[in-house]
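On to chain A.
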Amino acid sequence: MAASTVEGPVAHHFNNMGQQLATVRFGMWLFLVTEVLFFGGVFCAYTAYRIWYPKDFEAGSAALNVGIASVNTFLLLASSLTITLAIRAAYVGNQGGLMRNLLLTIVLGSAFLGLKAREYYLDYEEGLMPGTAKVMQKQKVEQNGKEVEIEVAVPKFDIALEEVLKREHFKGEAHKDYDPSRVMLFFMFYYSMTGLHVLHMIIGIGLLTWQLILARSGFFAHKSRYVYIEVMSLYWHFVDMVWMFLLPLLYLCGPHTSSQAIEQFKMAIGLSHGGH
Partner candidate 1 sequence: MADILLEPARLDYTPQMLPEPEVSFEKHPEHKHYLNHEYGLLSWLLTVDHKRIGLMYLVSVSIFFMFGGIAAGLVRTNLITPTGAILELDQYNKAFTAHGTIMLFLFLIPVIPGVLGNFLVPMMIGAKDMAFPKLNLASYYVWAAGALFFVWQLIVGGLDTGWTLYPPYSSKYSHTSVMYAGLGIFITGFSSILTALNIIATVHKMRCPGMTWGRLPLFVWAMYATSVIQLLGTPVIAVTVVMLAVERMVGVGIFDPNLGGDPILFQHMFWFYSHPAVYIMILPGMGVINEVLTCFARKNIFGYKAVAWSSVGIAVVGFLVWGHHMFLAGQGYYLAMVFALLTMLVAVPSAIKVFNWTATLYGGSITFQAPMLFALGFIILFTIGGVTGLFLGTLGTDIHLHDTYFVIAHFHYTMVGGMMFAWQAGLHFWWPKMTGKMYSDFWSRLAAIVMLVGFALTFLPQFAVGYLGMPRRYPNYPPEFQIYNVLSTAAAYVQGIGYLMPIFYLGYSLFAGKAAGNNPFKATGLEWQTSSPPSPHNFETTPQVYFGPYEYAVADGLKIIPLNDGKIHDIVHEDPDLVGTTPKEATHGS
Partner candidate 2 sequence: MFAFMDTPLLPEQASEFSKEYDVLFWYITGVSALGASVVYGLLIYCCFAFAKKDGVAPKRILGSNKLEFLWTIIPLMFFLSFFVWGVRQYDYAINPPAETADREYTVVGKQWMWKVQHPTGHREINEITLQEGVAVKITGTSEDVIHDFGIPAFRSKFDVIPGRYTTAWYKPIKVGSYHLFCDQYCGQGHSQMVGKVHVLSQENYAAWLEGLYRVRDGKNPVDGSPAWEGRKLFLKLQCINCHNRESESRAPTLEGIHNTKRALLGGSTVVADDTYLRNSIRNPMLQVRDGWKPIMPAYTRAQVTEEELLNVISYLKSLKPGDLPSRSEMSPAPVGAPNIPDPAVPPVPAPTTGGTR
């Protein structure tokens, strides 16, 4: 097909619509290069410490809510599907389908964010927040041959982590082959990486909403403008792709079981009250 077959309003600085659309698509790919390097940086830092502290990172992973993460994975995949359907709808000129699919994508993305927020909240409830806060805790120590109880300052995070791991992972037994300060390092990465991902999701949903508004106003009546949806989808797919790596790196690297995941998810959405 030659350029002349692509029609539509051309911006002042382009010669034809074909050039304009190819440029827009190319621009998004260039932007994605930047995004790859951006996430690449934090993934690289993560990997470096993962090499140094495998046990501690596994312990940190064990304390995460893998149930929500698993469900979220499928939500994102489904949203990737719906945005692809939206492209097709715009391509064939099906305005209703376009809006429906855009809306579905937004809903799925928002559902992801909702669950993610719930997960953050649960982490907060459990006290899995890195920080320097300390609490006084009674500890039994041996002094002059007899056992006495004294109060010592323990980082809040250490206690919370031990509690969560006891409940989720070691079936009520205390178990410590990790260094809590290094697990805190894992949690720094957990919050930074998922936080950056969430930020990208929010921006994506914003852009999708804008496209939905455009779609309602008939912007996509020019079929050639399906490329704008396609360009948006590139970004959305990329965000999906980042999650595909976050899942094994953060959630799946610790010991988990499927029944635990199901239980965690039920608890998170209030269907069960778990071991609290």
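Selection rule: all candidates are chains of the complex that A comes from, given by their letters.
Here is the rule we use: a residue touches a chain if its C-beta (ideal position, glycine included) is under 8 Å from a C-beta of that chain, and two chains touch if they have at least 3 such contacts; residues count from 1.
What you see is a predicted model; the values in this text were computed from it and never measured.
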Chain A in this complex touches just one of 1 or 2, namely candidate 1
Show which residues of chain A lie in contact with candidate 1 when the two form their complex.
12-15, 19, 22-23, 26-27, 30-31, 33-35, 37-42, 44-45, 48-49, 52-53, 56, 130-132, 179, 181-182, 184-185, 188-189, 191-192, 196
